[in-house]
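Yeah, one chain of the complex is gone here, protein chain that is, but the others are all in their spots.
Chain nomenclature is as follows: A and B, assigned in order of appearance, with residue numbering initiated at 1 for each chain independently.
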Amino acid sequence: MSLTPDGAVLSAAVVVLLAGAPLALVRRRAGYLATFVGAGLLVVASILALASGPVVGLSWVGPFGDPEGLRLDALSAFFALAASLVWLGTSAYSLAYDLGPDPTLAVCYALTLGAIAVLIAASSWVLFLIAWEAMTLASYGMILQAVGRPDKIFSASFVFLAFGEASSLFALVAVAGLAVGTGTFLETPYAATGLLSTMIFATALIGFGLKMGVAPFHMSEWLPIAHSSAPSNASAVLSATLTLAGAYGLFRVLALLGPAPLWWGAVVLGIGAVSVLLGALFASVSEHTKGLPAYSTIENNGLILVALGVALMAGAEGLPELYAFALFAAFYQAIAHALAKTALFLTAGYVEHTTGTFDLGAVQGGFKGRDRAAFAGTVAATLSLAAAPPLAGFVSEWMILESLFQSYRFSPEWAQFVGLLAGAAVALAAGLIVVAMVKYLGFSLLWNPAARAERDGSRLLGGSIAAVAAVVLGLGVAAPWILRALAPVVSGFAGTPIAAPVGSLLSVPSGWSILSGSPFGILSPPVVPIALAIGAAVAWGYLRLGRAPTRRVAPWMSGTPAGRPGETYTSFGYSTGLRIMMGSVLRTREVRAQTPDGTTAQFATTIPYSVDLEVLDVFKLFYDELVRLGRAISDGLKAGLMPGRLGQYLAYILVVTLAVVIVTAWVG
Amino acid sequence: MKRATWTPVDAARFDPGHGERALAYAAPDGAFSLYNDYRSGSSFLVRPAIAEGPESLAARWRTADLADGPRPLGPTDGVEGYGVFTFPYGPITLGVPESGRFDLRTYGERILSASVVGGFKRRRILAGLAGLPVDEAGLRVERIAGNFAAAHVSAFLAAAESARGDPVPIGELWVRAVAQEIQRAYNHLHVIARIAEAAAQNVGLAQAHALAEELLRLQGRLFGHRWAFGALLHGGPPRRLDRDDRRQLPARLSTLSARFEELWSLFLGSRTFIDRIQDTVALSRERVVAAGGVGPTLRACGVPWDDRLRVPSVPYTDLFVDLPQESGGDALARVLVRADEVRSSFSLLEQLLDRWPKRPGESLAPDEPIAPGRGLGRVEAPSGDLVYDVTVADDRIVRVGARTPAEANFPIFGEGLRDAVFTDFHFAFESFGLVFAEVDR
Partner (left out) sequence: MSPASSWLEAAARRGILTSRYPARPAAQEEIPLTGRPPRPVGGSVGTPEAVAACPVGALAADGIDEGRCIRCARCLATGFEFRGPVETARLRRDDLVVPYAAPARPEDAAAPLVGLKRSLHIFLVDVGSCNACNLEVLALANPFYDATRLGLFFTNSPRHADVLLVVGVPTEAMVDPLRRAYEAMPSPKAVLAVGVCPISGGVFRGSAGLRSALSDVLPVDAFVPGCPPTPLQVLDGLLKLVGRSRPREAVPT
């Protein structure tokens, strides 16, 4: 078996990543260094794959006789690139962050990364599924390494494992269907239509959707992160790359299934739109520095599905331009989100490291001004997720909305209607997520009062956040060239060569603008920062050259001295308006309790009492009911079938033996 | 002719908890208390004052005169919870024209509890009256709350006259009543105008403000001063209330009255206006009575008490005084009561002009003093029952005690704000007609 140089890089990447696990047992730092190096190698390998064609790494003969191994084609290369950029950031971060004595986190971290790399690079479904399961178990191990109440942690990580296993189950069924259809376990296309392909599509959507954390499975995303206080590098990996793995699985299955009927796209679009809205809504009322980004992940993965859905529908309707554009939007969104979300989780970890809390209401500018790199990185990351120009999130949001606008091109009315509703949902969610990101940014960084940070973050912490955010900025500014680079990925998915939707606009040089259809919409991402810079320079010059003195005064608070503790707006108060307005969706209710030693005055009750406004996720009620039902059934079965009486067990054995004899005699 | 009446009762035989009795005034030295009985519609003067606990109304009103600097006007609630913070509104805001602070406990949109902090405008006027001659003291009493000047001066003079045993010309009593009714009308119009402003009814705001301005100009012409400062005291500016002037007044008043009717019917037809004040800070009758509430706030809860009817003095003894009441207890009810009182004030002015005494110089004996040299004056100010307790010796003031309607109603406002929404704040505040200057005297 001979390896090309590219293949050697690929194989080395995977091996080094996996090797991080035993190395971490020896020294944690060594493990993280190994993952850093492995991620770097993977970046190189995927760039090579995108530039010069598929890369084939190690291969061997699988259990069913097929040759299988590691290979990166365009689709895998894209996801590998996105994931490994994330891992570069998180590994650098982990070198500074993970200071605890227990190496389990580092071991599980390395195993997770290795497993994801294997499943993306797998050329056969068997290897994919093995890696999928390994990823679930390793990340379960990561979540268990948390601080806080043990019972809560256990239940949160158990929820994660339960959803993870459900996902594996559905993925297994989908793979089985593909195997039946194509006759092999290798990842080969299956272009038939009919019940089998529908079954494959449905189970793949559910299975990989579970991993992506889209509605109605979003609880698997926010609960483990928000309630288990998983360490930040783990949360970044979970939110950014596990969901990328889920997206990869879905994209791979859809690429193999060939042209999709219209209703497949509509279902994907619908699920995506609901996730977008729910994620944005819960994000805007969340007070947890990690829960808020977790909800944002749900929203962003929903956006990926929205773009994918429009693409599938356009493909079924015979609109090749819209098909291509929407696919570019989907891929661009995937990488933009992965990087921005990573930066945001690393920020949450930085905040926790310096202020010791996950409660946004308690942070209150705790780490403002300590580290300029972290500051800049956080601003860039939150603004990207809030779709502010000139960052990557702005370009991807624009592209997705443009593709939704063009849903009027679909011929059946119901398809247009679905596109319309999805567009409204995405637009509403865009507004809500701005609220969420402004709240996050404002109350963590821009808050005025005395900084209460107890410890300084290290340079590495801040530096890694800034580096990831810089990549996000670069993606945004250089979007037309990134889209050109993504052309092989989209072609690989579609099966036909597709060119990037870039063109020219008026006096802007050709190739600097993105076209969303001809004619429809146009945007030139590189021009935006140029215009911003010119405007900022003019304003700065005007302020500097004019001689108006600046005088700093305390904020005006109706004549009351400003800045007294307990007299400033809390981050909870910032979104209470939304809690009350959307009370029916959020099931908002007020809980009052009388605190002890209250006294009653003559006519007014001077009874000290506490008031809490609570929201909850209705889907969680459904799952709690499901769990309760499951428990009830299993208790019933236990009581019925396993009463512990010897005679009954002997009767079982007898009955089953007879049944087997009869059946084999019949069949034989 | 009789003047103000109350029934003196021995403290041992008086049960303050019987029926619907509320404390109207507690003398600072404990010599007596004044109780209103809303069931029987009578007022009791209880001697000596009934001892009450430290949290009682009486205690709170006593400390009002001693406290210095910002202090809470009413009990405060301790509300805690996740994300709950205090929103200090004041002392300098545009929405509340005077200086006072409202500490609102909230978690966002809703007011969980409110604490009203007064004392920012504390001028210690009453303490400064000691040693002054009555007329000069009157100049200061007028300026406790300028928009209620006529009411404060009338009550103060009634108390001083009772303390000294001075007979007063009956024409003076008529003039005081005229000033009080004009004052009632423009104060209520100011309240309506400010609520219209909060409800963004800008034409209504302008028209109500304009009508109030016309009343102020009328008062300026009649008394030489727009707010009637000095007009009811000796040696004040010359008045224009002789027979010829009085002949032209009814026509002017009926024009203004018709304008008010038109204005008010337009307001009642404005869905926005009614909507914003309906069900805003609704109070129950029990709580308002127990808290010692007075004025339109009390009448809006269905309690038929107005000093001009229950403790009437000349000239109200001879006039038909309407008693508007509502039973809703919310801001709409309070505003409806005020609008009806404007109408009633116009009618009273007509009656006053009609029945002007033929011999205004004829003297009338004052009330019996409570104690030698100590007199009581009670007047229905625009925002409620106002009590003055004046001790005089050798024509100079020894001590003045007072209980103003704002003092009685502020704690009720603070309590009523519980569970209101931020945007309802101004509607609630204006509907009570509270004036910090009366508390910070």
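Throughout what follows, contacts are C-beta pairs under 8 Å (C-beta built on N, C-alpha and C of every residue); 3 or more make two chains touch, one makes a residue touch a chain.
On a predicted model such as this, the values are computed, not experimentally measured, just so you know.
Student: Counting contacts across the entire complex, name the shown chains the missing chain touches.
Tutor: Over the full assembly, the chain not pictured touches A, B.
Student: Of the residues B:Ile92, B:Ile274 or B:Val398, I need the one that contacts the missing chain.
Tutor: Going through B:Ile92, B:Ile274 or B:Val398 one by one, B:Ile92 is the residue touching the chain not shown.
Student: Of the residues listed, B:Pro16, B:Pro48 or B:Gly236, which one is in contact with the missing chain?
Tutor: Only one listed residue reaches the unshown chain, and that is B:Gly236.
Student: For a quick check of understanding: of B:Arg39, B:Arg124, B:Arg247 or B:Arg355, which residue touches the chain that isn't displayed?
Tutor: Going through B:Arg39, B:Arg124, B:Arg247 or B:Arg355 one by one, B:Arg124 is the residue touching the chain not shown.
Student: Across the whole complex, list the residues on subunit A that are touched by the chain not included here.
Tutor: Answer for subunit A: residues 551, 553-554, 556, 559-561 touch the chain left out.
Student: Just the residue numbers, please: which parts of subunit B touch the chain that's not shown?
Tutor: Touching the missing chain: residues 68-70, 91-95, 97-99, 119-125, 128, 136, 139-140, 142-147, 149, 190, 201, 203-204, 206-207, 209-210, 212-213, 216-217, 220-221, 224-227, 229-230, 233, 235-238, 258, 261-263, 265-266, 435, 437, 440.
Going forward, only the chains that are shown with their structure count from here on.
Student: Subunit B touches which residues of subunit A in the complex?
Tutor: Subunit A reaches subunit B through residues 287, 361, 557-560, 566-577, 579-580, 595, 601-613.
Student: Mind pulling up the subunit B residues that touch subunit A in the complex?
Tutor: Of all residues in subunit B, those touching subunit A are 53, 55-57, 74-93, 99, 101, 106-110, 112, 287, 290-291, 411, 414-415.
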